[in-house]
Structures are given as C-alpha cells and as structure tokens.
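What you see is the complex with one protein chain gone and the rest in place.
The first chain written gets the first letter, and so on, giving A, B and C; residue counts start at 1 in each chain.
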Amino acid sequence: MKLIYFAWVRERVGKTEEEIDPPAEVATVGDLMTWLAGRGEEYAYAFENAKVIRAAIDRHHVRADAAIAGAAEIAFFPPMTGG
Amino acid sequence: MKLIYFAWVRERVGKTEEEIDPPAEVATVGDLMTWLAGRGEEYAYAFENAKVIRAAIDRHHVRADAAIAGAAEIAFFPPMTGG
Amino acid sequence: MTTTIRLQREAFDVAAEVAALTRGRTDIGAVVTFTGICRADEDGAPIAALTLEHYPRMAEAEIARHIEEARARWPLLGMTVVHRYGRLVPGEPIVLVVTASSHRQAAFTAAEFLMDFLKTRAPFWKQVETFAGTSWVEAKAADDVAADRWSAPPRREVR
Partner (left out) sequence: MTTTIRLQREAFDVAAEVAALTRGRTDIGAVVTFTGICRADEDGAPIAALTLEHYPRMAEAEIARHIEEARARWPLLGMTVVHRYGRLVPGEPIVLVVTASSHRQAAFTAAEFLMDFLKTRAPFWKQVETFAGTSWVEAKAADDVAADRWSAPPRREVR
C-alpha cells in the first residue's frame, strides 16, 4: 500500500510518500503508526505523539481503530488548518 | 408639528405629509392616531387598525404611549419590509 | 473603523464596496457579504417588479444606529450597508451588507445582525407589482423572530 505524509509529519519522516508492505499483524491505523515508529529515528520522531496525528484511508478521514485491510492509500497528517 | 405618512398609510390618507396642530389633550402617539382617525373617512380608514401602525418621532421608533410634546416630525407607517 | 451607509436608486458593485473596505489593510482576515436580490416570486406568486419606498433621513439614521450597536458588540474592522429604493425587477440586487473582521465569526454574526435589523427596523416598504395589480408586502413573523434573537446576550462565543 501507498503511504502519504503531509505538513510536519512529512517533514519529520523526510519523504512525501512511499510504498510499504507491513506484516499481517498490523491490522489498524493505530497498529500501522506503532509499526512505522519502529522503522527508524525519523519515524519515531514523526509518530512520537501518535494521538495528535490524523489519518485518511483512500481519502476519507478515519480513526486509529480503522482496519487497513484493502487500503490503497493511507495518509498521515497533523490536525488540519485550512480555511 | 409635521406628520409624514408612508406605504399604505400614505395611500389611505391620500397625502405624503402635512402640518397639524392637535389640541392639548392629545398627549401621546396613540392619542394622536385616535384624533387623526376622527378627521374624516380617509383617516378613519388609514388608522382603523391602529395597533399595526408603527410611529417614529423625529426619526426614532416610538411606541403608542410615547409623548408627542416637543416633536417636530412624527411619521406613521406599516411594519417595515426592507432588506 | 471604516463604515459606509448609502441609500440609492442605482445598482451597486459588490467588488468595489469590498475593495473600498479592505484596500491596503492586512489586519482583516474575514469579509462577509450579503446581497439581497429581487426574486420573481413573492409568497409563491409571480411578480413583475418590486417598488421600494423609504423614509430617507430616518433610514440612514436607523442603519447608523445598528452599525454602532454591531461595532459595540463584536470586534469589527469595517461595515458597509447599501440599500436601494425605487422600482426593481426580478434578478436585480436590493441590499448589500459587507462586514470585515480579523476573524470569521464576528463578520458572519454582524452581517446576520444587520440583515435582521434591515428587515424589521429600517424604514423601507416593499410594494409588489403583479400582473394583476399592486399590493404591499406584509411583514413576516419569521423576520421578527430572527431580529428578536439579538435581544439576548450574544449567543455564540466561538470565533
């Protein structure tokens, strides 16, 4: 699946997007953030306070308990500040 | 004092404005409407339902119990429908 | 604060009024405009035109009093009210309110406040011209209800 990062999540991870293939036990968005945080210093920094990070699956807002099975594109970003 | 009429009050009275000199016992806006209603058929028609008619003294909205002493210009009109 | 009140027969230019209120300023973060337009129907019946009658000096004074009240109640940076009179056909603009503030809530709230008061307290009267004759538009109870909500203390604290 494809991951996309925005704003300071993007800056901390150091990339705008990437393809990943997480292990089967990574079932939810929350699991995915925990798994990502273990991938290195920049990910640990980006996801150190996972509670404030928002996620979208295939361009719909989801909560941390949303299942990632079947997702084509998962985005992580800070709370939005548009308008 | 000067009286000014607007909208259907004006149409019923048949004039846009006039100078009047009511007797001393006409103390309030309500008294004035009653006194005007006795001045002829067109006035009786205009003021037949005095409760719905609004008044302004010197360009400020007033209630029927407002005193008319000292007023230079009193206006009578239906409820407003601007905007 | 920039305030403008104009009563006129002519149409108005919303963009020009907004530009006059905001030009050269960088403290304004929110501009709300309300434009009231003559519809082709009134209470479900087709109309040919509206004729607006007004009480000239009082209309200006009454609008000024409400602009002053809005200024006292909300943190505004500018307000414009333009109201037309005379004969207007469907599709023509009748009234314009523009409010400017640093934040959106004050701008929205003040625009609604000014419109509710223009509907119920500004000395304007609409005469409807139908294909059968003319009649005076009756005041709507819903407009009085809308205006009455401003008698209570400001209801919304969010900005």
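Definition applied: contacts are C-beta pairs under 8 Å (C-beta built on N, C-alpha and C of every residue); 3 or more make two chains touch, one makes a residue touch a chain.
Everything numeric here is computed off the predicted structure, so don't read it as measured data.
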{"item": "Contacts of the hidden chain among displayed chains", "value": "A, C"}
{"item": "Contact with the hidden chain (one of C:32, C:52, C:122 or C:139)", "value": "C:32"}
{"item": "Residues belonging to chain A that touch the chain removed from view", "value": "4, 6-8, 10, 56, 59-61, 75, 77-83"}
{"item": "Touching residues (missing chain, whole complex) on chain C", "value": "13-15, 18, 22, 24-41, 90-91, 102, 104-105, 107-108, 111-112, 115, 142-143, 145-146, 149, 158-159"}
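Definition applied: only the chains that are shown with their structure count from here on.
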{"item": "Centroid spacing, where centroids are CA-atom means, of chain A and chain B in whole angstrom", "value": "72"}
{"item": "CA centroid of chain B to CA centroid of chain C, Å", "value": "26"}
{"item": "Distance between chain centroids, defined by C-alpha means - chain A, chain C (Å)", "value": "48"}
{"item": "Of all residues in chain A, the ones touching two or more other chains", "value": "none"}
